[in-house]
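Just passing along the structure, written as structure tokens.
One protein chain omitted, others in place.
The first chain written gets the first letter, and so on, giving A and B; residue counts start at 1 in each chain.
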Amino acid sequence: MDYVRKTLEQIGMEPDRVQMFNLSSAMGPRFAEIATEMTEKTRELGPSPLSANKC
Amino acid sequence: MSDRFEPQILAFCCKYCAYAAGDLAGSMRLNYPPNVKVVQVPCSGRVDIIHLLRVIEDGADAVYVAG
Partner (left out) sequence: MIIADRKPLEEIQEMVENCEKILLLGCKGCVTVCNVGGLKEVQVLASTLRIARKKEGHPLDVEEKVLERQCDPEYVEQLRDSYDQYDAVLSMACGVGPQFLSEAYPDQRFFPAVNTKFMGGAVQHGIWEERCAGCGTCVIHFYDGMCPIARCSKSLLHGPCGGSADGKCEVSRDIECIWDKIVRKKMEQNRLEDLRILRAAKDWRTARDGGPRRSIREELVK
């Protein structure tokens, strides 16, 4: 995980595009929360420079 | 269609924790953004550097591992 984040940083991409979360099978709400959180954060970062759907 | 940026996000989920949590979220009728696409892995330990890099390389806007 750290390796990938460091690598992305080295090539000038936001390391926050790669994350790791810990949760248990009983954490349904947390799952939805993480998905929302990630979507919001990525929206802030903007599209990946490699992304195909340039809008 | 809205002009809002809809990121493509990939989530590697452990079969026994996060994927099950995702199932639970479903049965609890919780909403979460459709931007997240889930890939089930037998264990989050299966996810390697190369998997994350390939996801970014193929154009995903973000990737995460949940387990």
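Brief remarks on what is shown
The working rule: a residue touches a chain if its C-beta (ideal position, glycine included) is under 8 Å from a C-beta of that chain, and two chains touch if they have at least 3 such contacts.
Bear in mind the structure is a predicted one, so any value in this text is a computation, not a measurement.
Chain A residues in contact with the hidden partner, per the touch definition given at the top, are 7-8, 10-13, 49-50. Seen from chain B, the chain kept out of the figure touches residues 48-50, 53-54, 56-57.
In this section, only the chains that are shown with their structure count from here on.
Residues of chain B that touch chain A in their complex: 3-9, 11, 16-18, 20-28, 30-33, 35-36, 49, 52-53, 56-67. Across the complex, chain A meets chain B through its residues 1, 3-4, 7-8, 13, 16-36, 38-39, 41-43, 45-48, 50-53, 55.
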